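Missing here: one protein chain of the complex. Every other protein chain is in place.
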Amino acid sequence: MNYMVGKYSVRPAKVVSNIEIAKDIYILELEPLHLHEIPQPFNFFMIWVPRVDEIPLCIADFDGRKLKFLYKIRGDGTKALAKHYKDMMVGIKGPLGKGVNIRPTLNSKWLVIAGGIGIAPIPYLIKTWKNYGINIDLLWGVKTMDEIFNIYNFFPSSVGSKIILATEDCRYKNGYCGTVVDALRCIDVKEYNGIIAIGPNSMLKIICLELYELNPYIALETMVKCGMGICGSCYIKASDKLLCTDGPVFSCSEVIEHLRSSNINY
Amino acid sequence: MNYMVGKYSVRPAKVVSNIEIAKDIYILELEPLHLHEIPQPFNFFMIWVPRVDEIPLCIADFDGRKLKFLYKIRGDGTKALAKHYKDMMVGIKGPLGKGVNIRPTLNSKWLVIAGGIGIAPIPYLIKTWKNYGINIDLLWGVKTMDEIFNIYNFFPSSVGSKIILATEDCRYKNGYCGTVVDALRCIDVKEYNGIIAIGPNSMLKIICLELYELNPYIALETMVKCGMGICGSCYIKASDKLLCTDGPVFSCSEVIEHLRSSNINY
Amino acid sequence: MNLEISIAGIKLRHPLMNASGILGYAREHILKLIRYGVAAIVTKTITPKPKRGYDPPILIELPNGGLINAVGLENPGKEAIPELVNEAKRHYMPILVSIGGVNEQEFIEVASVANDAGADAIEINLSCPHTKGYGIEIGTDPHNVYNVVKSVASVVSIPIIAKLGLSDKVVEAAGKAIEAGAKALTLINTIKSLYIDVYTLKPVLTNIFGGLSGPPIHPIAVRVVYEVYKEFQPEIIGCGGISSWIDAAEFIIAGARALQIGTALRGGSQNVIVSILEGLRNWMLIHGFRDIREAIGISVRG
Partner (left out) sequence: MNLEISIAGIKLRHPLMNASGILGYAREHILKLIRYGVAAIVTKTITPKPKRGYDPPILIELPNGGLINAVGLENPGKEAIPELVNEAKRHYMPILVSIGGVNEQEFIEVASVANDAGADAIEINLSCPHTKGYGIEIGTDPHNVYNVVKSVASVVSIPIIAKLGLSDKVVEAAGKAIEAGAKALTLINTIKSLYIDVYTLKPVLTNIFGGLSGPPIHPIAVRVVYEVYKEFQPEIIGCGGISSWIDAAEFIIAGARALQIGTALRGGSQNVIVSILEGLRNWMLIHGFRDIREAIGISVRG
């Protein structure tokens, strides 16, 4: 008998590689034994690090068989994940969330703003949207230069997208000196058909407030424990939305109250 | 969520009609709410008569949507079934068994021998095999003339098959006088490409012994309680066969020991 | 066709509510549950103090179509009750506050807050199978069930519903709960289970053991409802593995007046409740039931 193994089950996946590509930033390649469905950009998976933790990570790339993730060491879970090498097994649950759930018009031009490890889902977004002829300019801001890695190298499908960098320690000379928000102020956002931002809540809050009339899309982070809309830990304040089933991408107007009331800053 | 409802579940079916067409012989028409798969000739269903019994009946006809059964009143279960009228609900489990599981050569000529209510699966066999251009001559024997009904009328697809009748009370004048076995002795069985017999064990035993070198097929009856090869009540003596999963059609050589040791005579 | 029903004196638009533990501990959750179309809100089980719960993995789907969970009764503690009740009232929604504790005193503490906050009823969780001290240890002993229900009943004026899990003496425990003053029973909770990953050779849930819910437990839950209904004909809320109108109807003819839905709400699909209600209406039509109450327990009596 073959029972449907649903998308919320934990399925085995083999580590193909897991390497540090910038300070505390890893690229993890997994080969799942079965894949429930084709992931969309901004879909995420819960990565089960056996007996340690289960961590939500957005999909950074997918080649039809292997999944790539970009993650930053934050606490015990990500630290333990970083110790996994070739051929070790983890579990994956997903793809979760609605993904990007935006229907951009063909051949439009979009601005994507990423703060820090918020860069994770962007390579797969660029790759997928390329198929609709959509042009993405990427503004990526980080605190210190050693967090930067060469996106074109690790994700060749990004070649063709303009990448603008901003470092807060100002050590990267070919980019802006300052936060992503500082850099944003130098860009003519009106020339884009749409804007998507992802990064720390503090950054998203400013973007939503400053560009409110453009109603940008933003990808949020909340505590995700179950990934299937049951446990309630991922709720978006002052809304009827759950990040894990309705997100992680929202329009600013849907979540502005959440950002206003959020003091968390990571 | 939609779980696979398997073939061994009891599914609702509505009585379309249920009429007596000869003495104690009924034709029952059911419309199942869902059908698990297309039944083959000699497949049978367990018909659940709520809170009374569950009765195995071979499929007598199928038009893509409605199932027809021919049955004879024997005991409480069939008696209760006969009391079901239009729009009442019963349960069905099936199609069960391997069905006829014979691959006859195209355009061949077969002799089918039916004793009594053994006629039940024959109309559907004739209908199905017609599609392979197979010609069936039917020898049908009954005890008394009032058991006979007009097969051509109730099952128009049978028109074209030769039907030879035998009555033990000799009241049917256009047929043989005597048992089906007596009638069989007047037929040149060698002119047929194959033989299938169905009826009481006593009849099948004689046919198997007399025509052993032709190795006819026979459809057996045993006690069937579960229909799925678990309960063991339908085993064929001195073999590793179960009627409900391997039958009900066997070749004489597979079941000759079973027939030899059987004293049951109904 | 009338799907209205009252349970423990509470009037419901229709028989379907969420099961405890499906959202239900934040104001936002209540909004979401209303969107799903429930006729009443059941809160997450609330304990006196906030509880952090277990670290993930806390909830996974199994190859058999069920879920296994060990959330660890994460909840904000009794102080959150008034806010939850107010939010429900703002939307004219009945709200049942599920309460948990490790001893009679704790149950009383939470029950009093719910009572004073104006909740419509209290559901006493006597059956959580995976959080030590909370639940199943109490629920398997009919004597303990009696004591907890009795002591809660002595301090509150709103109706009490006792939620029992599968146990050897569940019918006896049901009887004791009624005797002690429960106006209705919720049957059943999840069943203690385990899922081990054969690739990493490790149990997947952080807590190792968890509670099994969803379609796998449905025939067990229906059995418990039938047995309890046959014995006492109390008001029963059927719970366990409802994912279609057929599962719901089966509970009703086994003796349930109202129903709770947990696992089937996963994935955030907005039409689970709607399609169950639609199915129930068609089913009533087929049988000529003009009022859903005609169907309650009909398979037991018939």
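In this document, chain identifiers A, B and C correspond to the written order of the chains, with residue numbering beginning at 1 in each.
We adopt the following convention: a contact is a pair of C-beta atoms (placed from the backbone, for glycine too) under 8 Å apart; a residue touches a chain by one contact, two chains touch by 3 or more.
On a predicted model such as this, the values are computed, not experimentally measured, just so you know.
Novice: Where the complex has a chain not shown, which of B:Ser108, B:Ser239 or B:Ser262 is the residue touching it?
Specialist: The one listed residue touching the chain not shown is B:Ser239.
Novice: Which of B:Lys93, B:Lys127 or B:Lys205 sits in contact with the chain that's absent?
Specialist: B:Lys93
Novice: Among B:Val100, B:Ile151, B:Ile195 or B:Cys226, which one is in touch with the chain left out?
Specialist: Final answer for the missing-chain contact: B:Cys226.
Novice: So that we can see where the missing chain sits, which residues of subunit C does it touch?
Specialist: 62-66, 68, 140, 167-169, 191-196, 198-199, 201-203, 209, 212, 215-220, 222-223, 226, 241, 244, 246-247, 249-250, 253-254, 283, 286-287, 295, 298-299, 302
Novice: Which positions on subunit B touch the chain that was left off?
Specialist: 3-10, 12, 33, 46, 48, 50-51, 53-55, 89-91, 93, 224-233, 235-242, 245-246
One rule holds for everything that comes next: only the chains that are shown with their structure count from here on.
Novice: Chain with the smallest distance from its CA centroid to the overall CA centroid?
Specialist: C
Novice: On a C-alpha centroid basis, what's the spacing between subunit A and subunit C, in Å?
Specialist: Inter-chain centre distance comes to 36 Å.
Novice: Give, as an integer number of Å, the spacing between the C-alpha centres of subunit B and subunit A.
Specialist: 64
Novice: On subunit C, where are the residues touching two or more other chains?
Specialist: 65
Novice: Which residues belonging to subunit A are in contact with no fewer than two other chains?
Specialist: 3-4
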